[in-house]
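Below is one structure, written out as structure tokens; the observations come after it.
For this depiction, one protein chain was excluded, whereas all remaining protein chains were kept in their positions.
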Amino acid sequence: MSVNSFGHLFRVTTWGESHGPALGATVDGCPPNVPVEPEMLQVWLDKRRPGQNKNTTQRNEPDAVKILSGVFDGKTTGTPIQLMIENTDQRSRDYGEISQTFRPGHADITYHLKYGNRDYRGGGRSSARETAARVAAGGLAREALKALAPGIEIQGYMTRMGEMTIDRDAFDWDAIETNDFWIPNGPEKAAEWEKYLQALRKDHNSVGAMIEVVARGVPAGIGAPVYGKLDTDLAAAMMSINAVKGVEIGEGMEAAKLKGSENADEIFMGPNGPEYSSNHAGGILGGISTGQDVVVRFAVKPTSSILTPRKSIRIDGSPTEVITKGRHDPCVGIRAVPVAEAMMACVILDHILLHRGQIGENQGTIG
Amino acid sequence: MSVNSFGHLFRVTTWGESHGPALGATVDGCPPNVPVEPEMLQVWLDKRRPGQNKNTTQRNEPDAVKILSGVFDGKTTGTPIQLMIENTDQRSRDYGEISQTFRPGHADITYHLKYGNRDYRGGGRSSARETAARVAAGGLAREALKALAPGIEIQGYMTRMGEMTIDRDAFDWDAIETNDFWIPNGPEKAAEWEKYLQALRKDHNSVGAMIEVVARGVPAGIGAPVYGKLDTDLAAAMMSINAVKGVEIGEGMEAAKLKGSENADEIFMGPNGPEYSSNHAGGILGGISTGQDVVVRFAVKPTSSILTPRKSIRIDGSPTEVITKGRHDPCVGIRAVPVAEAMMACVILDHILLHRGQIGENQGTIG
Amino acid sequence: MSVNSFGHLFRVTTWGESHGPALGATVDGCPPNVPVEPEMLQVWLDKRRPGQNKNTTQRNEPDAVKILSGVFDGKTTGTPIQLMIENTDQRSRDYGEISQTFRPGHADITYHLKYGNRDYRGGGRSSARETAARVAAGGLAREALKALAPGIEIQGYMTRMGEMTIDRDAFDWDAIETNDFWIPNGPEKAAEWEKYLQALRKDHNSVGAMIEVVARGVPAGIGAPVYGKLDTDLAAAMMSINAVKGVEIGEGMEAAKLKGSENADEIFMGPNGPEYSSNHAGGILGGISTGQDVVVRFAVKPTSSILTPRKSIRIDGSPTEVITKGRHDPCVGIRAVPVAEAMMACVILDHILLHRGQIGENQGTIG
Partner (left out) sequence: MSVNSFGHLFRVTTWGESHGPALGATVDGCPPNVPVEPEMLQVWLDKRRPGQNKNTTQRNEPDAVKILSGVFDGKTTGTPIQLMIENTDQRSRDYGEISQTFRPGHADITYHLKYGNRDYRGGGRSSARETAARVAAGGLAREALKALAPGIEIQGYMTRMGEMTIDRDAFDWDAIETNDFWIPNGPEKAAEWEKYLQALRKDHNSVGAMIEVVARGVPAGIGAPVYGKLDTDLAAAMMSINAVKGVEIGEGMEAAKLKGSENADEIFMGPNGPEYSSNHAGGILGGISTGQDVVVRFAVKPTSSILTPRKSIRIDGSPTEVITKGRHDPCVGIRAVPVAEAMMACVILDHILLHRGQIGENQGTIG
């Protein structure tokens, strides 16, 4: 029972504040003999890292991950793995005003009400910097998946940013890693998105986003009824990311509009097992994977830290106006893409381990 | 680590299959000295109970709850409370075909692939009957909330059923309990919905739904960063309900379309503490309650069991067509309303207990 | 986090009071496809059952176990298994005095101080009757072990009862099940023990006991550092049994007296893997099994319920003398034998599942 941990058997506890000396992830339950080098994790941290282009915050952090335990001679030992990322670019500044004021849309006021003591420097524990630790843990999960369940591919991409949406008819997996927005469309579309975002930034504004994460090659039969469902754990994983306000599996909220005749995916026997006419289910039935693509979608609210003045109060109850200066993402959803991929990797690994523990191997066969 | 349990301190484990002798909930962590009589739980079970009107399944179950432990002299003792509901209307029938066939959109195929042994009678463990146990546990949670945090009101209602939507301009809290659909609108609207659903039923079809649950009077400061967030736990709770495909907090998926200037709720000092200009956040910031209404919304897919034939396969891999006869809800979302209320009650109680354990009392004050 | 549960993956939650309508165990995480019939569990309950001979309490309970869920067509399905035992011999009586008085050595006073509401009928939740539920769960664990890790044998026996001790030079495994005390010695020794105990009973007294449980055939490599150690979990399992005051692994408390040259078990290569010159370690090194016999020993205090008057107080603080009438075991340690075997079975199964989840198979080989 630890409110800063997630996972059943692959258990990740993150720790650390935005402007403290370091942050990290304590990972317990990673199987032994998984080849891991810091560079294998670093590649994912670099993907999430701020300060890389003008569409994200200008804070400059190397986000260099150190492995302090649990890896020996380049392989995991089965003991806890401590992944540490030191903070380096904590600009010294006067926190006088911010320590007394609550920024609208931020966790400032709820942390104060709950704890009576918050690290107000850069958002403290509620900062999106916490997600760097998740990305490191996700990199580890990806290596373990490679060793234990090869063939699983996890890819996230944006599908919406305010008024901008992707063109699903021109969906291109290869385009995702070629633009700043992780969209599955070509450079023209990316240019449009950039123009839109820069206009918002100049207007001292920010915008929300929708992200989709797909896991291909997930074996059928992982997950569990009734509360440890694969979709339950994915929903929790995504909702736990900063600023997320909605999570969908497969058809998602749109399912409310459908008829039964439209929604159910018909089943056929294919050469390698069951195949389906469609994937409204998002690869999960009754909390257990079908073997189809697992499809998760979530919405991120617009960054609350904007230069447009907003009404608020101080700790003493007096009214004030807040203009959040500083180095903030105009669309925090962009950097949520690698974070969501990391969470997906952790959840799928966790359920593969859980399935091995409970069942051993898939026991039901068809055909 | 129990995949059939939920909750941190108020921990509910449900057990039982649709057509076994009984089902129930084992509740550990209910505080002592909460007045509880079976009738206090029965009222909620009666709300969820099937066979009450023509808009839900015609299976007739009394759903009478028995308290087998943990309550003495009409008060909880602090020890585990066993809530049992005996199944009575398990129609005897020939399961020959259904035991060999996978119904599209159902958990039949995934349970088979995972476990290699499923109770195929009426859906077994994946049946919506499992939710009766949640409703019983939720009734208990409501009584504990009354004792520990009086003034919290939890109310669910449908907001959409296929093409039908509620009229938010005519929102009427008092209307909810007066119609079969739990909609916050008057009898004309309910008549429209009924006409729509009966037409679908005659057409051998079913339909999805959207449900909203609101908790009023939740104290500020409950919840926790970073994975035990109040919204994380609510998302998991709702996603764990059968057929749910999406969960939203406050603005939900729509947040992706908003600008920062539109989304953040401004803060003012009111006579009893902070007040907000709006509630886009759904009462939760950084995983912790603000003191505003906690607003959760979710979508339920259309019942997969329909009389319209759907293509599928048998265990031996041979093709077949499935027509699901039997007593099924044309819109399973209707009966999801009391289930969602129960889950909300359990999650809020759990976080109130957790907050007491970690903090004692709200420690931050304003003004 | 449930204080009435134990186990990581094979998770048992017991519920119920001595004089309520029923008690039982909710078991989550039992692998599917384990053949289980009620009679397979009943045999262990019959072993623990009271009223069978003059050396245990005369309360007469059939202790008939019902399987309410999780088993279909004679095999486990992988879903929660509810094992219920109805109470039948709850003699109606006047509880006026006992409800106001604290029996020395009993949990009466601590339950009152903690909860302010206790079920005082027969000890309520703190009664040894709770262990019937453990025995049922242990029976299930034994069947799962048979299916998953055949060849494991678990046997408990008494080694001391007050001044009586077993003769280790005449240790006879086959004798254990032939006498009322589960001692590994012949009928002469058992007759001595019986004479001793009957004299104590006539003297209105009771006596403590020491029990040893041995698991043979446990594979090497199960367990885990550092807090989920096999010995940690065994110690917790045994200490959780009513009236237990000490737990030992292998050499136990005597290890304090030994020198390093005496204690370490030397290692040799045998035909089937490593062998050891001795088993001071009790089959566990660093929390992980060696493949030798796992040896656990524990002490049970004398029954506190005796006919000899003892000084105590009432709830109102007034002094009183307590003579505990009723049907009590003169040596509660006797019936602790099957309970300890059940706990051993549960812990070993749990660690085998955990090992499969974390490692898959033993990965290190020797020779």
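Note that the chains are named A, B and C in the order they appear, and that numbering of residues resets to 1 at the start of each chain.
Here is the rule we go by: a contact is a pair of C-beta atoms (placed from the backbone, for glycine too) under 8 Å apart; a residue touches a chain by one contact, two chains touch by 3 or more.
None of these values were measured; they are calculated from a predicted model.
Set against the missing chain, the residues C:Val27, C:Leu45, C:Ile183 or C:Ala209 yield one that touches it, C:Ala209. The chain not shown here is touched by just one of A:Ile81, A:Leu200 or A:Cys346, and that residue is A:Ile81. Among A:Asn60, A:Asn117 or A:Ser318, only A:Asn117 touches the chain that is left out of the view. Those residues of chain C that touch the chain absent from the view are 1-6, 8-9, 14, 102, 104-107, 109-117, 125-126, 130, 160-163, 200, 205-210, 220-229, 231-233, 235-236, 238-240, 242, 245-269, 274, 277, 280-282, 284-291, 297, 299-306, 308, 310-313, 315-319, 333, 354-355, 359, 362-367.
Mapped onto chain A, contacts with the missing chain fall at residues 1-5, 8-9, 11, 13-17, 20-24, 26, 28-29, 32-33, 66, 68-70, 72-73, 75-82, 84, 114-119, 124-125. Annotation for chain B: contacts to the undisplayed chain at residues 1, 9, 29, 31-33, 78-79, 148, 225, 353-354, 356-360, 363.
The rule we apply is simple: only the chains that are shown with their structure count from here on.
The pairing of chain A with chain B is characterised as same-residue: of all residue numbers used at this interface, over half are used by both copies. Distance between chain B and chain C, defined via averaged C-alpha coordinates, is recorded as 39 Å. Chain A and chain B have centres, each the mean of its CA atoms, that are 26 Å apart. Those residues of chain B in touch with two or more other chains are numbered 1-5, 8-9, 14, 114-117, 125.
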